[in-house]
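Missing here: one protein chain of the complex. Every other protein chain is in place.
Here is chain A:
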Amino acid sequence: MSVNYEQILEALWETVYMTGAAFGFSLLIGFPLGILLVVTRKGHLLENEPISKVLNVVINIFRSVPFIILMVAIIPLTRLIVGTSIGTAAAIVPLVFYAGPYIARLIENSLLEVDKGVIEAAQAMGATPMQIIFRFLIPEALSSLVLALTIAVVGLIGASAMAGAIGGGGLGDLAITYGYQRFDTLVMFITVAILVVLVQGVQSLGNVLSRTVRRS
């Protein structure tokens, strides 16, 4: 095998770090956007056609660019934010641009599942739009939101593997440089196995968490 265990561990750490950091920032961007997507809809709490239209177009644009191209396309912006376009930190920027709009859509989906009647009941008791969002919409959707975010994390793990292309490191990078380019099947096998375990773990955690928050 052309790599040692330290390298594998380091790559695993890079993957976890990239995924975790990107998820955190994506959530910060995606969550409010997801809520906005819902409440500015026609007939909803804060109906606002211009905001709704602009948001939808912008999110669709980001969602339609393949990650590998998005990564290259926003290099100048990445340089502006982290000072460099190479390395793990630099990989987080395109990951956020990729996952933020994705999370927004997932959150929108989950929140739309909440029974319209619950919102009506909230309005009838004189709740403010903010109270409706935070005391009715989000708690009622929480279980589904957790599952949706689990999907986002799994997606991010996959995308982070491509970040190797700009020197982002991580398990994907290891698999490509050693497993593929140097024909080291064992490295390929190990990295893929770790990714499988990682994704299984994340999904199981998401399932458990989703069940526990179903009732709060």
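Here is the rule we go by: contacts are C-beta pairs under 8 Å (C-beta built on N, C-alpha and C of every residue); 3 or more make two chains touch, one makes a residue touch a chain; residues count from 1.
One rule holds for everything that comes next: contacts and distances are computed from a predicted model.
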Options "Putative ATP-dependent transporter SufC", "D-methionine transport system ATP-binding protein", "Membrane protein" or "Methylene-tetrahydrofolate reductase C terminal": UniProt name of the undisplayed chain: "D-methionine transport system ATP-binding protein"
Which residue of A:Thr88, A:Ser143 or A:Ser160 touches the chain not shown here: A:Ser143
From A:Val118, A:Val154, A:Met188 or A:Leu209, residue that would touch the chain that is not displayed: A:Val118
Absent-chain contact - pick from A:Gln131, A:Thr185 or A:Asn207: A:Gln131
Missing-chain contacts mapped onto chain A: 115, 117-118, 120-121, 123-128, 131, 135-136, 139-140, 142-143, 213-216
